[in-house]
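Worksheet for the structure shown next.
Only one protein chain is missing from this complex, and each of the others stays in its spot.
Here the chain labels run A and B in written order, and each chain numbers its own residues starting at 1.
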Amino acid sequence: MLKTSCSALLAGVLALHGIQASAQETMTGAGATFPYPVYSQWADDYQDAKGIGLNYQAIGSGGGIKQITAKTVTFGASDAPLKKDELDEHGLMQWPMIMGGVVPVLNLPGTEKNSLKLDGETLADIYAGKITHWDDAAIADLNPDVDLPDTAITPVYRAEGSGTNFLFTHYLSQVNDEFADTIGEGKSVAWPAGVGAKANAGVAKQVAETEGAIGYVEFAYAKQNDLDHIRLRNHDGEYVEPSSDSFKAAAANADWSNAPGFYLVLTDQVGADSWPITGASFILMHKQVEDPAAAKRVLEFFDWAYANGGDAANELDYVPMPENVADQVRDSWGDIEGPQGESIWP
Amino acid sequence: MHVSTKRLASSRFAFPGASDKEIRILKRNALIDRAFERSTQAFALAVLLLLGAILVSLCVSSWDTLSAHAVDFLTGDRWAANMEMFGALPAIYGTLVTSLIAVAIAVPVSFGIAIFLTEKCPEILRRPLGITVELLAGIPSIIYGMWGVEMLAPFLNHIFPDLFPAGSGLATAGLVLAIMIIPFITAISRDVMLTVPPITRESAYGLGCTTWEVVRGVIFPTVRHGMMGGVVLGLGRALGETMAVTFVIGNNLFFHPTITGQGTSIAALIANQFPEADGAQRSALLALGLVLFLITFAVLATARYMLNRIERRAA
């Protein structure tokens, strides 16, 4: 009985493997977690509209670059753009797909909501473990009107490598040299003190549950959890509120047409209304694709997302790319060629 | 017990009256015999090779780290991938501390349950309770992790805000691990305690011993090694556990000599960083995997040695 049931199982598995359902057309992509909510929402909407599914695995920006280099996915996604020479080395091209802002959030009962002001320098010192209590002189100086409690600060950060980490540490490294030397920018960073939580959602939850906690999340997560956020001093010395408007103000500075390979990081932008930790998330594809049909499917999806994805993006508090940038990106797709050198777009 | 069929079949003298056909059948069966033995042996050897393959593949893929900075790797006090600093100390410390906390909590509780089950439990409850414990040992570890982060961490934070300012930490992870290995150690201890022959037990009671005296003076000394083996197997489980730990350990990659504070474990660090890792970081994470494998290997070898002693005694 043992032998028969076992061989029946094996035979069954092998036979069914032969069938290989190919009726369903799907696209595969992998990478950044920062834009994951909006990509997934687009994917669901697109599947409802066109019947073509997208399996987007949020394995992280580094994983996305790794997967697209190995040609195991049709597109990769990364929050940290690749430099022009890195792109050329692997025969890749990239373009910005969506923008958003990273927002420091806190949980400090006794202070008025959204009233606390910080500058990048102080924020970096908090995360470097140098400022350990909320009534520290550095914080008090920036907030003369606020009665600060002596609660201990618990910094909350991302446990895994992430593009959000990259944007946040990129900004802190720009405004605080000591931070740049001791902790540095990157997707995986070792923080001297505090708690590492999984993903944006984990950070938001941890901050909400921990008195005295400070964290940084993509804006959608801050709003959704109704978290108290910080007003951050930008490059022009103004304290700004995080909002789609201040993200757009920062994004307006972006000169995509003069950025070779769309390489542009949007932190610490000039402008009185600019939110200092704004970033774009990027899509990576091969210039020379092996499966033109799959590549075209993916491009059609992105084309659709530029045209129809704005509402879903706004709803989740991302900033859709402006129409003129979308057109630039569409133009750049002309460089993508099939195996015989034929252009696959439009 | 078996006479070699090969020799029988090949020798006409053994079966002077056998026909050619009979000898052919004998020969064919002898061939099947050998094929059967060889093929099953091949599968057994595959197991041996498997362990070798695991060790070799981990060594090869982590060679960059091991050959270039083995010392820095083992003594470094922080794991900062962005600065290419790969110090395994925080992860090794976290792994050991969480596992020891888990064992320290789980052992007295499990032994208590096992003593209760074997000595004091009413006959009607004995079987259902025993089965419940065994079933609980089968719950997947991710469930313990989910429960830890949703229920236990906020609870600890609420009750002891000073000790657990964020709920998560090494002690929280240790507690989740303890709850996870309690059914496991209980099941083994109970089985081991049941190997004590009833006659030994009854004689001790007959001399007027109390239950506790029987347990301490008769049962424990007899099955000491077996129970230790069970404990060490539980320890091995705790050392390598990933999912129950990542959610609640706090994931701080600096070395802090703390018990209730945040830290990380080898398995948690691998689970968090491996998907994103590349180049030097991936090699360092694989080296970390090798370290974990060697630690558990040593622990499990000890456990096996102890359990084998009890098994020999039981046999």
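Heads up, the rule we're going with is that a contact is a pair of C-beta atoms (placed from the backbone, for glycine too) under 8 Å apart; a residue touches a chain by one contact, two chains touch by 3 or more.
Everything that follows uses one rule, which is that contacts and distances are computed from a predicted model.
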| item | value |
| --- | --- |
| Hidden subunit of the complex - UniProt protein name among "3-methyl-2-oxobutanoate dehydrogenase (2-methylpropanoyl-transferring)", "ABC transporter", "Phosphate transport system permease protein PstA" or "ATP phosphoribosyltransferase" | "Phosphate transport system permease protein PstA" |
| Touched by the hidden chain, restricted to displayed chains | A, B |
| Candidates B:Leu66, B:Ala102, B:Leu156 or B:Ile179 - the one touching the absent chain | B:Ile179 |
| Residue of B:Glu37, B:Glu84 or B:Glu202 in touch with the missing chain, whole complex considered | B:Glu37 |
| Contact set of subunit B toward the excluded chain (per top definition) | 1-2, 5, 29-30, 32-33, 35-37, 39-41, 43-48, 50-51, 53-54, 57-58, 60-61, 108-113, 115-117, 120, 131-132, 134-136, 138-147, 149-151, 179, 182-183, 186, 210-213, 215, 233, 236-237, 239-243, 247, 267, 270-271, 274-275, 285-286, 289, 292-293, 296-297, 300-301, 304 |
| Positions on subunit A contacted by the hidden chain, ascending | 1-2, 6, 9-10, 13, 16-17, 19-22, 24, 26, 28, 33, 36-37, 40-41, 43-44, 47, 53, 55-59, 67, 70-73, 198-202, 204-205, 220-221, 224 |
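As a convention for this text, only the chains that are shown with their structure count from here on.
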| item | value |
| --- | --- |
| Chain centre separation (subunit A, subunit B; CA means) in Å | 39 |
| Footprint of subunit B on subunit A - complex, ascending | 59-63, 65-66, 152, 154, 156, 159-162, 169, 183-198, 206, 209-213 |
| Residue numbers on subunit B that touch subunit A, as the complex places them | 78-83, 85, 154, 157, 161, 165-168, 246-247, 250-254, 262, 264, 272-273, 275-278, 281 |
